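All remarks here apply to the structure that follows.
Of the protein chains in this complex, all but one are displayed in their positions.
Presenting subunit A:
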Amino acid sequence: MAGKAAPKAAVAIPQLGWSKVRPATIVLVSGTEDFLADRAIRILRDTLRAEDPSLEISDLEADAYGPGELITLASPSLFGEPRMIRVTGVEKCTDAFITETLAYLESPADDTYLVLRHAGGVRGKKLLDAIRGGLGNGIEIVCAELKKDSDKLDFAAAEFAVEGRRITGGALRALASAFSDDLAELAAACQQLLADASEEITEATVEKYYSGRVETNAFRVADIAIAGRYGEALVLLRHALASGADPVPIVAAFASKLRTMAKIAGARGGSGQLAQQFGLAPWQVDRARRDLQGWDDAGLGRCIELLAETDAAVKGGGRDPVFAIERMIGVISARGA
């Protein structure tokens, strides 16, 4: 993970995962996943506080930084307590922050731990490059977003492993698919199971706590409906609506799929050639070809007309947006018949 996020410039400092965080004069917490970053910073704080309970913690906001603030906080105090300075919003920092932090990096104060949270973006690149180049002798904690399902499974497994608890593979998968959208929710669910369930955690336990919850999105609903699996599509639609999907983007997802199918239906040629012609990716063309099995021209036409009608209905033209979508799914999974 650390290697993937590495920039092109040479990196002269250790880049660690969030769980490997350790005290250093400069700790750069980069990446878009706020939840992991918060956790890493919390672990760091707990470690430092365990070392010396007199730790003094101060917070800075880099986007509202005024000249001199960093030096004020980092200058030595009378009793020489260790200090931890947490800086948020480095991705939106002021110019003064960059120049003063660079100056500070030249000679970091003793017993002071500077934590910089940078949530991605190009702002402050000069500062990041300086830190990564080894100035101030810091470390970088990379908190990239967990995109793959396997990453999320690993994350959940680690949650249980830390506490020394056993969980079955099936239970783990059920849990990860129930909270596939938000890592913070997944972590909270793990914590709840750890706190409440007594012995080994099995599928039955997960079922008891989060029964039937499946997080899904509009495109999955569209895929299933277009494949003609009516009942399954309706169930999935309800899951999508229950886990926060809105009717309007659902219709848009259907529209974009059917549009691609209609374009491909009337065209001949290799998928690379068609992809170029219609401004699509080759896999989209192949996918549309597979989806088209069992469809005919008239059916596609009827479905697209119904989509326009449904779009009007979910945008205030009808009384019940959900009913409009259900009706649409009925027609689409019958392939317009």
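Quick notes on this one:
Here, a residue touches a chain if its C-beta (ideal position, glycine included) is under 8 Å from a C-beta of that chain, and two chains touch if they have at least 3 such contacts; residues count from 1.
Definition applied: contacts and distances are computed from a predicted model.
A single chain of the complex does not appear, and UniProt lists its protein name as "DNA polymerase III subunit delta", one of "ATP synthase epsilon chain", "Cell division protein FtsI (Penicillin-binding protein 3)", "tRNA N6-adenosine threonylcarbamoyltransferase" or "DNA polymerase III subunit delta".
The residue touching the chain not shown here, chosen from A:A96, A:A255 or A:A334, is A:A255. Of the listed residues A:A12, A:A298 or A:A337, the one in contact with the hidden chain in the full complex is A:A298. Residues touching the missing chain, restricted to subunit A, are 63, 252, 255, 259, 262-267, 297-298, 300-301, 304-305, 307-309, 311-312, 315-317 (touch as defined at the top).
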